[in-house]
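Let me begin by presenting the structure, written as structure tokens, before commenting on it.
Only one protein chain is missing from this complex, and each of the others stays in its spot.
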Amino acid sequence: MKGAEQSWTRIHCDIDFDRDGKQVSYLQVPHSRNDSAWGVVRIPIMVIKNGDGPGTLLTGGVHGDEYEGPIALAELARTLTVEAVSGRVIIIPSLHYPACVAGARVSPIDGRDLNRSFPGDAAGSFAQMLAHFVRHRLLPLVTTNIDLHSGGRSLDCMPCTMSHLLDDAATLTRTRALASAFGAPLHVMNREVDGAFTFQSTAEQLGVISLSSELGGSGIVSLEGLEIARRGLRRALAHLGNIDAVLAPLQTPTRFMEIAAATDYGFAPVSGIYGPRIPLGATVKPGEVLGEIHSMDDPWREPIPVLASRSGMLWCQRGQGLISAGDASAVVVAEWMGDQS
Amino acid sequence: MKGAEQSWTRIHCDIDFDRDGKQVSYLQVPHSRNDSAWGVVRIPIMVIKNGDGPGTLLTGGVHGDEYEGPIALAELARTLTVEAVSGRVIIIPSLHYPACVAGARVSPIDGRDLNRSFPGDAAGSFAQMLAHFVRHRLLPLVTTNIDLHSGGRSLDCMPCTMSHLLDDAATLTRTRALASAFGAPLHVMNREVDGAFTFQSTAEQLGVISLSSELGGSGIVSLEGLEIARRGLRRALAHLGNIDAVLAPLQTPTRFMEIAAATDYGFAPVSGIYGPRIPLGATVKPGEVLGEIHSMDDPWREPIPVLASRSGMLWCQRGQGLISAGDASAVVVAEWMGDQS
Amino acid sequence: MKGAEQSWTRIHCDIDFDRDGKQVSYLQVPHSRNDSAWGVVRIPIMVIKNGDGPGTLLTGGVHGDEYEGPIALAELARTLTVEAVSGRVIIIPSLHYPACVAGARVSPIDGRDLNRSFPGDAAGSFAQMLAHFVRHRLLPLVTTNIDLHSGGRSLDCMPCTMSHLLDDAATLTRTRALASAFGAPLHVMNREVDGAFTFQSTAEQLGVISLSSELGGSGIVSLEGLEIARRGLRRALAHLGNIDAVLAPLQTPTRFMEIAAATDYGFAPVSGIYGPRIPLGATVKPGEVLGEIHSMDDPWREPIPVLASRSGMLWCQRGQGLISAGDASAVVVAEWMGDQS
Amino acid sequence: MKGAEQSWTRIHCDIDFDRDGKQVSYLQVPHSRNDSAWGVVRIPIMVIKNGDGPGTLLTGGVHGDEYEGPIALAELARTLTVEAVSGRVIIIPSLHYPACVAGARVSPIDGRDLNRSFPGDAAGSFAQMLAHFVRHRLLPLVTTNIDLHSGGRSLDCMPCTMSHLLDDAATLTRTRALASAFGAPLHVMNREVDGAFTFQSTAEQLGVISLSSELGGSGIVSLEGLEIARRGLRRALAHLGNIDAVLAPLQTPTRFMEIAAATDYGFAPVSGIYGPRIPLGATVKPGEVLGEIHSMDDPWREPIPVLASRSGMLWCQRGQGLISAGDASAVVVAEWMGDQS
Amino acid sequence: MKGAEQSWTRIHCDIDFDRDGKQVSYLQVPHSRNDSAWGVVRIPIMVIKNGDGPGTLLTGGVHGDEYEGPIALAELARTLTVEAVSGRVIIIPSLHYPACVAGARVSPIDGRDLNRSFPGDAAGSFAQMLAHFVRHRLLPLVTTNIDLHSGGRSLDCMPCTMSHLLDDAATLTRTRALASAFGAPLHVMNREVDGAFTFQSTAEQLGVISLSSELGGSGIVSLEGLEIARRGLRRALAHLGNIDAVLAPLQTPTRFMEIAAATDYGFAPVSGIYGPRIPLGATVKPGEVLGEIHSMDDPWREPIPVLASRSGMLWCQRGQGLISAGDASAVVVAEWMGDQS
Partner (left out) sequence: MKGAEQSWTRIHCDIDFDRDGKQVSYLQVPHSRNDSAWGVVRIPIMVIKNGDGPGTLLTGGVHGDEYEGPIALAELARTLTVEAVSGRVIIIPSLHYPACVAGARVSPIDGRDLNRSFPGDAAGSFAQMLAHFVRHRLLPLVTTNIDLHSGGRSLDCMPCTMSHLLDDAATLTRTRALASAFGAPLHVMNREVDGAFTFQSTAEQLGVISLSSELGGSGIVSLEGLEIARRGLRRALAHLGNIDAVLAPLQTPTRFMEIAAATDYGFAPVSGIYGPRIPLGATVKPGEVLGEIHSMDDPWREPIPVLASRSGMLWCQRGQGLISAGDASAVVVAEWMGDQS
């Protein structure tokens, strides 16, 4: 594999990243099993290169229960021709493949969340080897990374793109421009909680512009989120100069919101069934009841309310009925005021 | 336990069903475990009796990943007073309790679907014992049963009530009247596939009027489905004469639809990710693409379309991303023409 | 296999129960496994027959986490000679063998409690086949059955023998005489809760005198319980006429107690850690605190007390720290008043 | 589904067995899962019918780790044309489909060995429903059944066909003629141990001529066994009159052997590694060492020999290294002397 | 979180350790699960601070099957007032919380023994992150640590406190003084086997005085051990100057014993049931039979005795019936002779 810095890895890929043309193949990750001594996990990857130009890495399936990204990315890969591309576009629709075929957030092989396994370890477990490969072989090839997520089984989000509230103004501006081009109805920014090991933080440390998303949730495929991804990916490639297209003006420009504080996540005080009281997108005031946690073993007891800690818009809530104490139950976002400063 | 025919059971319940007043207690189902020699599973139950009058059994949680019923039934039980009730109302919010606390359709104890375990077996496994108790101790006490379901983790349904396309015209009429009173926006009727062991079929065989529902799905709590259940339960009790209330006219009367044939279920031809192409509620024509099944191991291959086998309305589709060959992927319902005959 | 009524069974045993002498072999229970097409589970059994005389079946290991019986029975089997025996003595130290080697109450094969699987089924699962064999091939060969139990992992009992409060006075008298001969410090009698499928009930229905025990508990080997079993088995065989020995008078005659009501079991109202407040053997009054249930997720909350429902002696309590709502937490027994009537 | 006696079943199949032509479809067995409420397991089936003529049922995959049958049967089904067939030929290459895709002998759904689940139960577990369908819907359509087995993971057999030592001389003769036509190098006959619930016994009770096989073992695909199956199936169909072909004379006629007694199975006295001492096909004398069982925890101890109980030919031995006490370790067969009587 | 050296950690805790007053909250340990994307495990913690004074860390539940510590520590935390305390007292009743709610020694999340996971790793698995937090955020705040253990499910110990046989005389003297104040009937000292990764060794390396205990065992709650802990904790706090109380003289002063050699642990030579022959507390001579290991598969074989390797007192033995070759079966302790030197 040429074109990336040659740090040692156990993952094999027969693609030549420096060669012009469209190549499809696999990342072959060694996985010795009781029923396969020399077994590998094969992760489909596509690369198109056409002369000089920007490098862009498009990924989905970092979590295996988030489906809009894998569908939209595979569709893009099928339709993208060498002729239409300038520079280098790398697409991996289902990056954490074993989790994807299991429909699970974390790996059925090593139990790890790939998005808490960066920057990885070439001699580590499955997710660690994979993160290391992305960090050392793929990110050096690109200047932009779009990693498509959804809420997964446990969260239900209004479809949006996401990025970090970065201290560096120039990078923030470039990231916001990318988000505006992508054109999701909503863009949510946060200072990531527990972000030291994420894909996005790792990309940022390498100076790669990094955009993420939440395209729906509850482990289902959102028709709306899917459309946003389909349109957004092409718009983003045009914005970046990877494809030649005129960006049509959006009917509704992207609205920029932020998660200001850790307390905005509304962690559940007890376990039970989370029953919402208001729909996603509703405007809320501090102290307003967002939902209630109902007891199954003592149904005759009044449910415990979950209250809004701040004013804003209800953007995300529990993605399935059962909730455990400590789980995020409902996230309220606020209008981003960054432009004023 | 008085008031039910005294067929033998291993399940203990200290409620006197013939006594006037409001009683809450448990069904105690024996479950010998490695960590509890004389263990029982306790299933919360509430009974209100007030003089003579109709008997009504209200149940939820037959499947453990269907949450609107348990929430609405517990709320009803908490607020219903003896004074407000005529006759006998029995409420069990989470009937298949071990499945409910696991958030699972089938029992974590015996792997059975309770709704395929009727009429049950007093000497059988957990679900069989429980079905037997409902059949022999509870159904004989009532003339109506409302058993609230939702789509569960694997299906996403437009909220509705449901009942069987019964051959007996009088029973059909009484059931439709109950559905109209309940007042969901939609009522779907079917000839149940594989229905020999269901709760509903068992109730019907005993002459009990039986109403079911699908109040949402995907394993989440539908705000809309919850409201429909809350309102519908009280309207149904009023209609039945269990509570004294005037039924306000509905803004939109219930629309009656039917599932005419087994082929309406759209079983998936291959495994993969099910991506919908049109929203629930859309009108479809025969051969129209309802959704597509996307391959994760070969994402460069075109997805396999799932086509509508008939015209009608898309009422239900796959409730999570992953789908296996043979799973129901999308159900189209047709306007019920029964009134014409 | 001769000497038992020849009802059909899949279990093979090459012992001739009618032949005089000492034979050791196995019950061979078919168990088709992925790694053994024609696999069997082998359960050690010993028979001594010497002319005419009473038939006695001695069993242990009906639950796999109750160890005093298996140890004492194997020791007895090793030391018993043909010459010393009159009639027929059958010993199976570890009857539910797969549970015994797993140290588990219920079967690792079919998840069943053998003592809730009687009278069994020749075409059923492992425990059902085994129960059926005991019922149809072994019990018909004997007039007495002593089935040694302990509290198992979940219960801690003061060592005792046990029997049912039988309605038939003659059988009760014979059973009590056997218990007096066995000579445990305590004999506890109960009307079994959920007893329809037990070994003991099945034996009683066949007219076999049936003695059980609780020789300790918590999944450990009680030194005291072991001594009681060692001495009691030989005394019982002498009493029954199977061996020729003079019963030495006991220093302390057996004390007869009873469990009068289901409420005596002190079922736990909540889950947590059960911390006892008084030792086993203590005399208690109604309302006295027997123990408390401590919360791990809210340790700052006062523990929930478990109160005695009646006066008597604390005979049994939770055998490990964790307890679930509905588990028996503490059993109070009362002096048996049967002699007065 | 026409053409079979219409006993009630939950299994759906849209094939019309009375219609002339070649049809491929599925048996659809209901299997409610947490991730598929209305899930089914689909088992591929092919039927060719062409006018009147004999009915033959060809099955493989009763155990999921026996592969020669499924391969040879699918190949036959692909190549067989309606024109070439007289009567009715039904082919199910992988009957116990969930076990087949798991490569396991017993069902991953209900843990049952399908070949110990006959005659089945329409209201039972997966394997029981399936056995019931075969018994009541398929066997009544045919006069001959060939059910292809191999040794599976736990046994390694010299490739052969098999049948029961039947008491009825006429049936025995017809079965032997079918075996001679099939033309495997070896045909082994036995009085089945624990055979009350097998497919073969059930077919025999219905008067269906029944041939089985062991085409290799150890969970691998035997090249030799595969060739025997490919050739034998066509020869058998010709012999039965289902296809029109002249049976070429065999270079080596089939040798008929028998397993005379249960002791011929050489059950392992202890657990360990089974190391063979002589190859399959060797001639052995009583007392000869067939193999040894080696201890892993005490490797310094001499291994325990397994001795031949009789003279004959070593036909089958342990199919993997590990062996448990009670497992069959080596089977010696003897020349069949039936012709003499 | 103030007051501890600010090494990086993923664990969040909103307590201000430098603030005077009583605070209760949680350690929030990130744990991404399939059913909770942003899930955390919440571990209850209490801190009382009142001016300057000694810092003491009190912990229980390092192993989840040791219950006396969690009960006594929660009770202490509930009753301790700010006014009564000088300095800083930190109480975590159930430190390895996921193991505690599972009643298991090792973590159900990562399979690790927390007490073999020190000094931990901020980027490691659950137990490693937790150990790292204790090492870097809590131990720096204190001069004394009391970590309460019991024998757990596998060991049954006479209640005692424990500490290491330290080479530093001054630290040994201070530790012994703390043990004498605590006042358990027994104090056992050892040179820890395999101790490189324990909590206690880590605390010692930081110069923190460290006391441990074994308050019972077998996975049950010892009434005696609980009383020792309740009394000892208050006495220890008084001795350390955290609370103001006069230490009443003990009726029986603490007896100091030691485990001199690795051979004192009596590792089991074979697997089976461990049957003790003498009670805990008995005086033994070298070669005396402590217990026997009984075979379940060959019960006719004499049991294998376990002999005392030295004279002393039987202090600890197997805590459940089953034992595996290599497990500690019985530990003999000797009078500590350290005072003489």
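Things worth noting here:
Order of writing sets the chain letters: A, B, C, D and E. Residues in each chain are counted from 1.
Assume a contact is a pair of C-beta atoms (placed from the backbone, for glycine too) under 8 Å apart; a residue touches a chain by one contact, two chains touch by 3 or more.
Just so it is clear, the structure is predicted and the values come from calculations on it, not from any experiment.
Although it is not drawn, the missing chain touches A, D, E when the whole complex is taken into account. The residue from D:M46, D:M162, D:A203 or D:A236 that touches the chain not shown here is D:M46.
Interface note for the absent chain: among D:G39, D:G55, D:P93 or D:P159, the touching residue is D:P93. Within the full complex, the residue among D:L57, D:I71, D:L148 or D:A203 touching the omitted chain is D:I71. The chain omitted from view is touched by exactly one of D:T144, D:S218 or D:T254, namely D:S218. Remark: the omitted chain is touched by one listed residue; of A:V40, A:A102, A:V289 or A:A334 this is A:V40. Taking the complete complex into account, residues 63, 65, 104-106, 111, 113, 115-116, 151-155, 193-194, 196-197, 262, 265, 267, 320, 322, 324-328 of chain E touch the chain not shown. Not every partner is drawn; the one left out touches chain A at residues 8, 10, 12, 26, 28, 30, 32-42, 110, 123. In the full complex, chain D touches the omitted chain through residues 24, 42, 44, 46, 61, 65, 67, 70-71, 73-74, 77-78, 93-94, 97, 100-101, 103, 153, 156, 218-221, 223, 226, 273-279, 294, 296-300, 302-303, 318-322.
Here is the rule we go by: only the chains that are shown with their structure count from here on.
Chains that count as touching both chain A and chain D, per the definition above, are B. Looking at chain B and chain E, the chains in contact with each of them are A, C. Matching residue numbers shows that A-B is the pair in C-D, A-B or B-C whose interface repeats C-E, with more than half of the contact pairs in common.
By the residue-number overlap criterion, the interface of chain B with chain C counts as different, with under half of its numbers used by both chains. Computed centre separation for the pair chain B/chain D is 43 angstrom, with centres defined by C-alpha atoms. Averaging Cα coordinates per chain places chain A and chain B 36 Å apart. Counting partner chains per residue, chain B shows two or more touched chains at residues 35, 42, 65, 103, 153, 320, 322.
Arrangement of the chains shown, judged by which pairs touch: an irregular graph that fits none of the line, ring, star or complete shapes. Here the chains touching each other pair up as A-B, A-E, B-C, B-D, C-D, C-E.
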